[in-house]
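One structure below.
Note that one protein chain is taken out, while the other chains of the complex remain in position.
Up next is subunit A:
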Amino acid sequence: MGTRSSHVAIIPDVDDIRRDTGFSQASLLRLYHRFRALDRNKKGYLSRMDLQQIGALAVNPLGDRIIDSFFPHGSQCVDFPGFVRVLAHFRPIENEDPGTRDPKQPEPLNSRMNKLRFAFQLYDLDGDGKISRQEMLQVLRLMVGVQVTEEQLESITDRTVQEADEDGDGAVSFLEFTKSLEKMNIEQKMSIRILK
């Protein structure tokens, strides 16, 4: 009865997903309905095309990079747990007492480190753990399109890599990346709050 259910029982493996991502039941339900709405042909998974059809994402200069983050290791489809795992990076950080967290458990997906790691991999096109000058140039080119000349873009890239690079290898590693952003309020800038 009814075309939708309000019970979390419709989500397969919901307990595992809750443990992994830390989303509340209500949030997971909303995200599940969103997943189903995006999955136009009712395949049960999302393809690149489904995400590309979101108008507001297609006009985002980094739209393609963001879509790539849902399809790691060359996969072509993402199921609901995979979908939610990526979105979990943007869950707001709650005021938990760090002392009570079990150190044996893996770091929650929405920790500061993991948010930074997510941003880092948007730059790191080949996933080798370093942002080379070439990769920086490519990402910058995505953000500005044809509005900026090659020379201007190159000088901007050189300056940025120079400032962040500490060990002089001409590339920005993850540690150097985090160091240059240590004062940044990542918690707030990389968080999206789901309404209750």
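Note that in this section a contact is a pair of C-beta atoms (placed from the backbone, for glycine too) under 8 Å apart; a residue touches a chain by one contact, two chains touch by 3 or more; residues count from 1.
Note that in this section contacts and distances are computed from a predicted model.
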Complex member absent from the view - protein name from UniProt, among "ADP-ribosyl cyclase/cyclic ADP-ribose hydrolase 1", "Glycerol-3-phosphate acyltransferase 6", "Autophagy-related protein 101" or "CASP-like protein": "Glycerol-3-phosphate acyltransferase 6"
Residues of subunit A in contact with the chain not shown: 1-7, 26, 29-31, 34, 37-38, 40, 51-63, 66, 87, 90, 118-119, 122-123, 139-140, 143-148, 152, 155-156, 159-160, 164, 172, 177, 180-181, 183-186, 189-195
